[in-house]
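In this view, the complex is presented without one of its protein chains, the others remaining in place.
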Amino acid sequence: MKMFTVSGSPHIHGENSTKKIMYGVVIALVPAMLVSIYFFGINALRVLVLAAASSVFFEWLIQKYLMKERVTVSDGSALVTGILLAFNVPSNLPSWMVIIGALVAIGMAKMSFGGLGKNIFNPALVARVFLLISFPVAMTSWPKPTPLTKGIADVITGPTPLGIVKEGLKAGKTMSELRPELPTYMQDFIGNMGGSMGEVSAIALILGGLYMLWKKIITWHIPVAMLTTVAVFSGILWGFNPEKYADPVFQLLTGGMLLGAIFMATDMVTSPMTHGGQLLFGFGVGLLTILIRLWGAYPEGVSFAILLMNSVVPLINRGFKPRRFGDNPGVKIKA
Amino acid sequence: MDNIILVSVLVLGGVGVVSAVILYFVASKFKVYEDPKIDEVEEVLPSANCGGCGFPGCRAFAEATAKKASEEHNLDGLFCPVGGNDVMKKVGEVLGLEIEEQEPMIAVVRCNGTYENSPGKVKYEGVSSCSFAHAMYTGEGGCQYGCLGLGDCVDACEFDAIYIPEDRGVPIVKDNCTACGACVEACPRDIIELRKRGPKEKRIYVSCVNKEKGAVAIKNCSVACIGCGKCEKVCEFDAITITSFLSYIDFNKCKLCRKCVEVCPTNAIWEVNFKPRKIKLDKKEDKKDGDGKAKSVAKEEKPIDIKSGKVTEVKNNPGGNRE
Amino acid sequence: MGLLKTFRLGGVHPPENKLSAGKPIETLPLPKQAVVPLGQNLGAPSKPLVKRGDEVKVGQLIGVGESFISANLHSPVSGKVLKIDTVLDSSGFRRQAVIINVSGDEWMDNIDRSTDIVKEIPYTSEEIINKIKAAGIVGMGGATFPTHVKLMPPPGKKAEFLIINGVECEPYLTADHRVMLERGEELLIGVKILMKALNVNKAFIGIENNKPDAIENLSHLAKDYGDIEIVPLKVKYPQGGEKQLIKAVVNREVPSGKLPIEVGCVVQNVGTTLAVYEAVQKNKPLIERVVTVTGKSLKNPSNFLVRVGTPVKELIEAAGGLPEDTGKVIGGGPMMGKALLNTDIPVVKGTSGVLLMREEEAHRKPESACIRCSKCTYACPMGLEPYLLSRVSKLGKWDVTEKERIMDCIECGSCQYTCPANIPLLDWIRLGKNKTGQILRSRNKK
Amino acid sequence: MNQMQNFTKGFLKENPVFVLLLGMCPTLGTSTSAINGLGMGLATTFVLVMSNMVVSLVKDFIPDKVRIPSYIVIIASFVTIVELTMQAYLPSLFESLGLFIPLIVVNCIVLGRAEAFASKNGVWSSILDGLGMGLGFAFALTLLGASREILGSSSVFGFDFAKGDLMLVFILAPGAFIVLGYLIAIINKLNKA
Amino acid sequence: MGSKKESTFKNMVLTLLVVTAVAALALGGVYQLTKEPIALAKKKKQERAIKMVLPPFDNLKTKKVLSYDGGDSLLFTYAEKDGKLVGVAVNSYSDKGFSGHIEIMVGFLPDGTIYNTAVMSHKETPGLGSKMTDPSFKDQFKGKNPSEFKLKVKKDGGDVDAITAATISSRAFTDAVDRAYKTFKKELKK
Partner (left out) sequence: MEYFVIIVGSIFVSNIVLTQFLGICPFVGVSNRLTTSIGMGGAVLFVLTLATMVTWLIQYYLLVPFGLQFMQTIVFILVIAALVQMVEIILKKVSPALYEALGVFLPLITTNCAVLGVAILTVQKQFNLLEGAVFAMSNAIGFTLALVIFAGIREHLDTMEVPKGMRGVPIALVTAGILALAFMGFTGMVK
């Protein structure tokens, strides 16, 4: 007689899979990858490939030989982490530092907690902050973009727009004095400015974000809450004193703001589970980012802000529950 | 020069004395009594915090014993199954009481529906939880009383005393069982029972819990109890009763004469830790070659050294999902 | 069609696969032997009134529902009672059933077997309910809750609306769809009867937009019946869940742990309504129902009118035989249905379909780690957090499951359907519901 | 118990830092380099040995209610002695250890040993216990300090492996937690094996 | 443990009294003993620093001088050799460090040229700001006369090469040197 399978319902499964989600993110990252290779040349490619390959390799190594469990590197999450790590470092970072970054991201921030889905902090950002603090010099010398079309020029390093503003204001200059030193908004938008690889081109990042929204990989809540907070908060300060504070458009387009908002704060593993919680999370990231940018020692605050908010995600998840069915009956219920 | 030493002595001494005085008064004024015996009892307990005693932890058990001892001067109904008589004796000593011995018990799995005896009729796919499967269907072998083999009991055991051999799919209890009863609680089908270990670990029991009519029972499992009543008749000590086609041996009455074992047509009655006797190849016994082995199982099975961590993974649903 | 009504929270949209939608209802030949389980309804099983060797006629009372929540049982065939024994039924367990050897097709005399449509409803509310009770009607939408109980709101509660569930949101199933197309007139009379029984003057029939022909047919017919409104709904699973349906149709939410009557609603399935018509107007007890037999490899997916007690293998035979590659047989739809252990299992009052899944569809994909994507939370129509519920169920934290409202779960499976990590969420949640329910019950007893 | 065991158990099996998880603050705070760790460890060892000795000597004369305050006073005295002596003769080490010298007083190991061991045992075993525990503590601090120094500035005990710094994090606060975390994981594994 | 003292009031107070008294006695003693060495150690550090930042001398005189901007007063140590002023060591500070206060000592030749500098105390980050104790940074001040060497980091338009990635500490160091120089000038004018 035929042996049937028995199992609980449901008996069918949708199209979603972890793999699809992760490779969807990779696809969304392609435009930004191309832009960064265009502006930073072969070096960008080196860092990208190295970071991605070593992330995947470390995950494989740890799963196979340390944790001795089913190897799931093919799900693509390590690849995403690797690419995002590459996006968060300057394209001229020495190779061995990139490899250390991958080891920190995968080994420390992800696998120590048990692997995909169990980590508290965003692995790529842990690695970035780790590198930033470990190698302050290498991590803050940003190559100037030299478009591929103009041949392979010497790598000249220079400060990021945020660095220029931070230093300038500290030195007592005003925003209008600094403006000529800064790239134009158009340059910000296209990506023709100094910075880490992934944070330079607003348009490419937004394109990727739209793709992920369309594919339902992310929802709008975190990016919108975060960017709105930044715009409003920096807008108020700017309106208050435009010479002392940079304008909101500048704040939104520079640094890792968009990369963070679209690709890193949205990492589902390390962000809250409900829309309400996500709005709060985005708000917190935005607020902390601006606080750190304006008053902290670092010119850039997105990474820290996201990590700080990552740490309170378990608390947010406790407080923010989905709207339960039945709590608003829509009609008076007799006791 | 001596001045500084003098001042130090005065100041520090002063601070010390003032603290002492204040503390003394505060302490005597706000006194709360706690029985020091509780700590002493807790110290002799095994600190397994398994809850086998029925209290939420060793400390709670210690409190309960101290209270009962001081109020009623006995410890009736309080027993630490893990520590057993030795520990209870010590507890008694601490509390100044005599403790009656309780006969040692062991968990017994009353099902022999192995892959061989009760071959699968469907394939189960789902979580490794007997409780879940119990609510869903009969079980792969088709017996709706029998073991589901997903190891809730194994997960429940704090002592690594029960495991499911890969080729059997039905658990086996090891000798280090402390009779804490956690597995009994965990099994949704009430298959596991705490029984007396018996003299020299010898015990006899019916390894089946199927309450269906014999014909149905035997269809799903070749070693099921069919309620034929032969054992009941042969038992001279009234130890066996049959209710809803299922035989049960009262371990308080059973004298381990082994007569019932011989008459059982389906080999549903197990004798454990007896010397293997000459197997009379009569009736159905020749049908199954491993009969002697199957019956005197506990001692023989013990050497199967499956690493403790591994046991939980041994499930009879190869396709099942378990993290 | 503009913005269609639907419920707001959660929901998924699995491929519809309504293979048998265009197949008219066919009457299946009688089986040789009918196996009639005594526990076909939610609540206590019926008590058998016959014994081995008794001769029975079609429609003869063979089991009686004695307790408050239980139902009568009638013989679906005529013949001789072979025995009363345990058989494996669709519950997955062996339970008591009356086994009848069929001979001929002899009906009880009081049953009106003509096809005339009787419009007049000369009965009072009480009479209607008594007739329904006598006919052993239970909910045919899946829950098999005795219908007469639903029609008697507890003291102090009053029904405002009757909502007929014509949603059939489960993929593959088309039985209700066909009933709405072919038996529209009788259905509407059934609605009228139920309205009268409940003493309400507004009824809605909720139908998903993927059945435009049914919507059209009923809208057309309903013109003659005043207070019955046909509500087209956006396609979204599990709209057929009564709480979701109520939300979609009248925008009310049944509070946690409460019944629809709390917000003045009573929901009945299309098939149930038809059965009510037949019981009240034609004295015909619930002995047969429409069952969809379907599956991607099945030669001839069909809708059959089947006597209760017919083994499903006869349905499968009639639809072209069991395909070689069948890996799983499901009683019901793919989202809520129960896997059947074999094909000897009989059709019961609650069997809405038999779905044959091919071997390659029959297996779950391997589970991986939860990536906390929240998709399950977004999909849950009850606003629960399935990832959390399943995790704490697995860990046995019953206080948390209770606090997180595990008992609200309607077991729709939307969460598990969506989960990208293929986690058997609903398995664990069911386990959690079982345990939590036990704890709640024992606490209530105290 | 065997006297030798009183001494050796502090190193791995009952290491106060890795296994008993006591005295975490000085462990993390003063292990920026191997030499600092060693200094702190030895200072603590001195206090441990001396206070263990004194406590075991006077244990019978102290009423229960003031047991803890008395022990604390005894310990604090030795801490102050260390503090003053270091200030006088090892000023630079004193400066880099800073606040953590007075905090030896509240190091759970010291009071814990006084309470759990010295108040129940004889002088000799108490001294050995203190010495063992103290050296175990010093061992842990030195190990941690050395790891952090090697990772952080590629040098240890003044010996440079490479020019310049390596990974600064390891000298800063986060590195302390991280290195200790992994060290404990490794030691757990070793102890189990 | 039978001989253990009862927890009576008298016993408790007495015990504590005795314990604290003995402790105090011991401590007082040690304090007396280490008082001198401690002071000596402090003095030695100061002297060692002076020796480093000034040319050889045989006599020292100290004086407190109010900072040029009215901040905390600075300690001036006048060094003489054979009765002739060979240099002045100024204990200066800045609060602009990355982690707040830093203290340095600057040695000036009588003409205002910086002879050498020494860091007395700082809390800057190890590996970053702490590099200001490295010769590679410090030595650029050697032999410079602030009248022609602009005491500001290059980023701020001065002549001082900042430590990579530690401009703030460099700035603070420069600020402290500047403070010393300005106060020195002001004091010399008097």
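Letters A, B, C, D and E mark the chains as written, and numbering starts fresh at 1 in each.
Operating definition for what follows: contacts are C-beta pairs under 8 Å (C-beta built on N, C-alpha and C of every residue); 3 or more make two chains touch, one makes a residue touch a chain.
As the structure is a computational prediction, the values presented were derived from the model and not from experiment.
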Where does the absent chain touch, in terms of which shown chains it meets?
A, B, C, D, E
For the full complex, which residue in A:124, A:279 or A:305 touches the chain that was left out?
A:305
Interface residues of chain A toward the undisplayed chain are 66-67, 108-109, 111-114, 118, 120-121, 126, 129-130, 133, 288, 291-292, 295-298, 301, 303-305, 307-308, 310-312, 314-315, 317-318
Hidden partner interface residues of chain C, rising order
391-392, 395
Against the hidden chain, chain E presents residues 20, 23-24, 27, 31, 95, 97-100
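One rule holds for everything that comes next: only the chains that are shown with their structure count from here on.
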So if I look at the partners of chain B and the partners of chain C, which chains show up in both lists?
A
Contacts common to chain C and chain D (chain labels):
A, B
How many links in the shortest chain of touching chains run from chain C to chain E?
2
From the centre of chain A, which chain's CA centre is farthest?
B
Across the interfaces D-E and A-E, which one involves more C-beta pairs in contact?
D-E
Find me the chain with the mean Cα position closest to the mean of all the protein Cα atoms on display.
A
Distance in whole angstrom between the CA centres of chain B and chain E is 72
Between chain B and chain D, what distance separates the C-alpha centroids? Give it in angstrom.
45
Centre-of-Cα separation between chain B and chain A, whole angstrom:
52
Set of chain D residues in contact with two or more other chains
65-66, 69, 73, 168, 172
Residues within chain E bordering two or more other chains:
12, 15-16, 19-20, 23, 27, 31, 128
Please name which positions on chain E make contact with chain D in the complex.
1, 3-8, 11-12, 15-16, 19-20, 23, 26-27, 30-31, 34, 37-38, 40-42, 45, 121, 125-128
Any idea which chain B residues touch chain E in the complex?
1, 4-13, 15-17, 19-21, 23-24
Chain D touches which residues of chain B in the complex?
16, 19-20, 23-24, 27
